[in-house]
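The complex is shown incomplete by one protein chain, all other protein chains being positioned as in the whole.
Letters A, B and C mark the chains as written, and numbering starts fresh at 1 in each.
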């Protein structure tokens, strides 16, 4: 993704309305997903992995059994960028 | 899966009623799945792969973009066994 | 991948030298991979899937237990394109 840049608090606040399931914390977008079992959770993770690589933007994420927590931030820029919002929206569309 | 055995035509015919989406052809159970794109198709394949390994019973399958075709048969026994029906039902439950 | 185009027989012949493990057949690049078991085979398939989506170019492929056969062609153009060679090379690098 070209022209990626750090977003101002105002921009973050405005864009967050498009992704109401994500929480803003410590300069990260965070969402926790619950599935009925591990198989469903990992099937979802595989879809996110494929998306992430094609976006050239990767999550910090953890899984335990049926729970997946995804954290999005842009390390290179030290905060939340438009890439984080794009990936969050793509994950929401899954 | 223990005690796996080849099924008679009569048993196959009876058990097939539980999996109406599968077709019987050349001593195989066959079902084709269509998804909206490759990401969804491969997410599904990952779930099937995890199931298959835990069943110790693996499909013959092919994928092209959003289409996945799964063929189930039991090579060791030379035909359709109860394992094939169990895996077909587990896939249907996904 | 932009500017993708069908390759002439001459170009295909020249480029094929970079991917000696692939065979040319029916306007497709074909390679069969063997692994020690299903887990290794599907781990490989996941890596190929992630690559394929990020290349926006997807294989026709089949798997049975430890064997994976990949066929690359460009349906839109009716033959082998530079995308097929790029994906073949990326798969070889895995």
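Heads up, the rule we're going with is that a contact is a pair of C-beta atoms (placed from the backbone, for glycine too) under 8 Å apart; a residue touches a chain by one contact, two chains touch by 3 or more.
Everything quoted here is computed from the prediction, not taken from an experiment.
Enquirer: Out of C:29, C:50 or C:70, which touches the unshown chain?
Expert: Answer from the full complex: C:50 touches the omitted chain.
Enquirer: For the chain left out of this view, which of B:7, B:49 or B:88 touches it?
Expert: Within the whole complex, the residue contacting the unshown chain is B:49.
Enquirer: For the chain that got dropped from the picture, name the residues of chain C it touches.
Expert: 38-40, 42-44, 46-47, 50-51, 94
Enquirer: Since one chain has been left out of the picture, which residues of chain A touch it in the full complex?
Expert: Touching the chain left out of view, chain A contributes residues 38-39, 42, 45-46, 49, 52-53, 58-65.
Enquirer: Please give every residue of chain B in contact with the chain that is not shown.
Expert: Counting over the whole complex, chain B touches the hidden chain at residues 46, 49-51, 53-54, 56.
Note that in this section only the chains that are shown with their structure count from here on.
Enquirer: Same or different for chain B and chain C, when you check if over half of the residue numbers at their contact belong to both copies?
Expert: Over half shared, hence same.
Enquirer: Where the CA atoms of chain A average out and where those of chain B average out, how many Å apart are those spots?
Expert: Roughly 34 Å separates the two chain centres.
Enquirer: Find every residue in chain A that makes contact with two or more other chains and list them.
Expert: In chain A, residues 46, 50-51 touch at least two other chains, as defined above.
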